[in-house]
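One structure follows; several queries about it will come next.
Missing here is one protein chain; the remaining ones are kept as they sit in the complex.
Coming up: chain A.
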């Protein structure tokens, strides 16, 4: 709980969505989300959908999800793998 509060209190547009990705799940699949820095969105790999974060407020209404095409999924997963191994 303290860790979550500390993460949520961090200022800066990038850290807030990343912290949200830790606590939110995809409204469609109920699976974890990951934060994509390139698009500033929360991505559900399970559903193949991304959800925007606008003015620090994530939009997790199912109908507002954007389908990821295969190329986007591949490049984002490669980027995620590079970040975690770096």
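Keep in mind that, in the parts below, a residue touches a chain if its C-beta (ideal position, glycine included) is under 8 Å from a C-beta of that chain, and two chains touch if they have at least 3 such contacts; residues count from 1.
The rule is simple: contacts and distances are computed from a predicted model.
Which listed name, "Prolactin 2", "2-phytyl-1,4-beta-naphthoquinone methyltransferase, chloroplastic", "Pleckstrin homology domain-containing family J member 1" or "Nicalin", is the one UniProt assigns to the chain that has been left out?
"2-phytyl-1,4-beta-naphthoquinone methyltransferase, chloroplastic"
Using the document's definition of touch, tell me which of A:26, A:43 or A:68 contacts the absent chain.
A:26
Would you write out the residues of chain A that touch the absent chain, in ascending order?
Against the left-out chain, chain A lists 1-2, 4-5, 8-9, 20, 23-28, 30, 33, 54-64.
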